[in-house]
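A selection of the complex's chains, in situ.
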Amino acid sequence: MTTSELQLATTSAATLSTSSTMKALVYHGPGKRAWEDKPRPAIMDPGDAIVRITTSTICGTDLHILKGDLPVVTDGRILGHEGIGVVEQVGNGVSEFHVGDKVIISCITACLKCDFCKRGMYSHCLRGGWILGCTIDGTQAEYVRIPQADGSLHIFPAGGDEEALVMLSDILPTGFECGVLDGQVKPGDAVAIVGAGPVGLAVLLTAQFYSPAAIFMIDLDDKRLAVAKKFGATTLINSADGQAAHRVIELTEGAGVDVAIEAVGIPTTFDICQAIVAAGGRIANVGVHGKPVELHMEKLWDRNISLTTRLVDTVTTPMLLKVVRSGKLQPSKLVTHRFAMNDIMKAYDTFGNAALEGALKVVLTNSGPR
Amino acid sequence: MTTSELQLATTSAATLSTSSTMKALVYHGPGKRAWEDKPRPAIMDPGDAIVRITTSTICGTDLHILKGDLPVVTDGRILGHEGIGVVEQVGNGVSEFHVGDKVIISCITACLKCDFCKRGMYSHCLRGGWILGCTIDGTQAEYVRIPQADGSLHIFPAGGDEEALVMLSDILPTGFECGVLDGQVKPGDAVAIVGAGPVGLAVLLTAQFYSPAAIFMIDLDDKRLAVAKKFGATTLINSADGQAAHRVIELTEGAGVDVAIEAVGIPTTFDICQAIVAAGGRIANVGVHGKPVELHMEKLWDRNISLTTRLVDTVTTPMLLKVVRSGKLQPSKLVTHRFAMNDIMKAYDTFGNAALEGALKVVLTNSGPR
């Protein structure tokens, strides 16, 4: 597409600021990040939208990137895959969103047209999936370009709360789809969630949509467990003594749990899950794993269990929005700290010391159009 | 229950032979088996039935027992968990079967009353499960006691073929439930079955109920693969060169298969399954595993797959009977050798050298009431 075509492909936006730079949080290789000037993004494809970010947040995955764990993320990349903002420009292939719309940005980009998207597996979209703040520039900035905008944005509901709804970019659909839906939580179930970090807590909040009878929350950190209690966990288990699995089996009178949800991503926590799942139960993996685990097929082969893995598809975001609007889910509970976007370097420090700081989700707010 | 109560608890059977002994295949510790005299079984509980065996067969699991792999099976046990026969006696708690009924014996004993049975998980019945020829005497004999008869027998259909229908005792429901149902085979799917032994072939036969577009059959033995071809496999892959996974990926243009079914029970074959499952696909385990496997969660965590394990529940036997009777499934295809029950020692020799003998299922026939 030529430059002139691109100009034609964009809807003119009277409110568009004339400045051509913006501030953004940029990754510069392992351990290095900076809040610095970057060119403001522009429409590159008819399906693109340019969104002015009003609220964003930091994900545990951003910390992984900063450690250098994801080589696919390269020097110069703007981080962030969560955000709320206002549409500033749309390509002429965008039909669902218009300049001025307030939107929730999904962490998953979906073209809606490929075989995976048609099957509801946006996570594996042939043109998208998780690319934002990973292989293309992300949302921890003043502006972001959202490709495949029609499949990757959601209208922000009138009267909504930005810091609550930014949790719908990633963490709530992740907890709900990978943990609760794949785990098939049912009324009366005994559920164990291994890991009381933000995503484990998102599992906890959304598991309650289905009225399980018991939710065991397992973590090493008593402060996080205390939060879990407030969020609805029925039993807290500190796994520091290595007896967590044993305790769950005891508490369930030898049966184990109907659903064991792994929300950490290491062999130790995975092991707890396979030790506590009841015959006929489900293990739903949410955690991001860096190495293989040992699966005890010699014990599990005749236990009639299922194990699922999933990268979030964000197909349930419309459903989650309805539940939030009905008041049955209060995602703002997850927010512990608030910063101006300009203070994002400090926000990263806080979030990077989550245990010490008692941090769950750290909300970042842009003050408005420059 | 006292002896006099037991007498009252049994329906008198005019046809019952007066002899009090019978011949049976008895396990005498690792490597030792004998066809010898044993007391004829008697009703011990109101739910029992005594069945005179007309047809039985040998399962790969029987060979495992003989190797000493299952310490739960002890010296003196009559082996066998598959069979067709005629009801000779029933306890007074039996309502579905009567003296003279020809029946198919299910390898799984189900009380129908415990929580697991009520959920359709007969495999984990608190009073049964797999006990026949394991913790109680089995079917490789002239008579067998079937506890919980109402949940553990099926009426043999008029005009049915015994050697075909004895495959409904274990192998066909095992292949169908653990492989096909748990693998959720759908029309148009690409399916891979790893292992072309009897149970892998049972998966192959029953997978075709759902019209998959492609069935890749993977085994080390070209003779078994040739059988698979006749049974409906669309592509044969000899895995001797270690390239089976590579070939499946190539043949599916990089996508992998919708369903990978493990029908062997060792790490090597499990590895093939995890290497070839497509994003969004299912691994269904059928094989009996003796040790842990390495599960590549570092590759699978974001692939949206499911992995299932299952001991057969035999809940689908009524469905399978209907399909057999409609002519859409011909289980007798699995039968390669036939012996008189009296020659069961030879039958074991043949089945024990399955590769050499080209043996799949070996049918044993009792000549009639003594």
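Some points to look at:
Residue numbering begins at 1 within each chain, and the chains themselves are lettered A and B in the order written.
FYI, a contact is a pair of C-beta atoms (placed from the backbone, for glycine too) under 8 Å apart; a residue touches a chain by one contact, two chains touch by 3 or more.
Small disclaimer: the values here were computed from a predicted structure and weren't measured.
Number of identical chains making up the complete complex in this structure, 2 of which are shown: 4.
In the analysis below, only the chains that are shown with their structure count from here on.
Rounded to whole angstrom, the centroid-to-centroid distance between subunit A and subunit B, based on C-alpha atoms, equals 44 Å.
Subunit A meets subunit B in the complex at residues 116, 119, 121, 123-124, 182, 265, 270, 279-280, 285, 287-298, 300-311, 313.
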